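Missing here: one protein chain of the complex. Every other protein chain is in place.
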Amino acid sequence: MLHTVNKSPMERNTLERCLQYAKKGSAILLIEDGVYGALKGTTVTDKVRKAMKDVTIYALYPDIEARGMQDRAIDGIKLVDYGGFVDLVAEHRNVQSWL
Amino acid sequence: MKFGIMVNEGPYTHEASDTAYLFAKAALEKGHQIHRVFFYHDGVNNATRLTEPPQDDRNIVARWSKLAAENQVDLVVCVAAALRRGIRDENLAEGFRISGLGQLIESGIQADRLVVFGD
Partner (left out) sequence: MSETTGGVEMQEDVSGVVKKFLYVNRKAPYGTIYALESLEVVLIAAAFDQDVSLVFLDDGVYQLVKGQHTKTIDVKNFSPTYRALEGYDIEKLYVEKESLAARGLTPEDLIVPVTLLSAAEMSDLMDGQDIVLSF
């Protein structure tokens, strides 16, 4: 299953809930303000790093770049463009958008 | 693959409509099919022909219309949500049509994937 998160984890609980729900082997794509969850040195970085042992975390690079965060992504987070977003949706049976 | 898309926010205030559009465009470029884009909640505001963004900004409504014209994408606006918010046939932009919520369910049934973009 693919999960998408579009809110900053400092503002809403969607990333936290998503991390609880995402099963081993599933994928999480951070988009829009959700990309703030992909960064080093924040209050959620450790939680995200820990989750990366069981799930693959992706972030939409155009949203990272737009926000000036291009040098701050946690190592191991996979950066994708909109084509990569499409591939992720196609590769997974279903998608849950954590709005 | 056949994708259904649901857009739940209006243009400009939220990024949801931009992301949905860029996703749809990328999917088409990869040779996928967009079965339908369904506009719900404030998403119906994507369909008004009355918007006039500043010259140096993207024209979100016109962008949807162009996508529909060039790729035969079915842009459907929920009738109940539209009437609540003053979107009617008279102010509907090119390529959009107003119909019922059943179109969303039908898209879920017919498409291989349905992706929701919202707040």
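A and B label the chains in the order they appear, each numbered from 1.
Here is the rule we use: a residue touches a chain if its C-beta (ideal position, glycine included) is under 8 Å from a C-beta of that chain, and two chains touch if they have at least 3 such contacts.
What you are looking at is a predicted structure, and each value in this text was computed from that prediction instead of being measured.
Novice: For the chain left out of this view, which of B:Phe3, B:Phe23 or B:Tyr40 touches it?
Specialist: With B:Phe3, B:Phe23 or B:Tyr40 as choices, the missing chain is touched by B:Tyr40.
Novice: Across the whole complex, list the residues on subunit B that are touched by the chain not included here.
Specialist: Residues touching the hidden chain, for subunit B, are 6, 8, 40-41, 79-81, 99-106, 108-110, 114, 116, 118.
Novice: Pick out the residues on subunit A that sit against the missing chain.
Specialist: Against the left-out chain, subunit A lists 1, 13, 17, 20-23, 26, 93-99.
Just so we're on the same page, only the chains that are shown with their structure count from here on.
Novice: I'd like to verify one number: the distance from the centre of subunit A to the centre of subunit B, where each centre is the average of its C-alpha atoms, in whole angstrom.
Specialist: Their C-alpha centroids are separated by 24 Å.
Novice: For subunit B, which residues count as touching subunit A in their complex?
Specialist: Residues in contact with subunit A: 1, 3, 8, 15-16, 19, 22-23, 25-27, 29-30, 32, 112-119.
Novice: Report the residues of subunit A in contact with subunit B in the complex, numbered from low to high.
Specialist: Within the complex, subunit A contacts subunit B at residues 6, 31-33, 60, 62-63, 81-83, 85-87, 89-90, 94-95, 97, 99.
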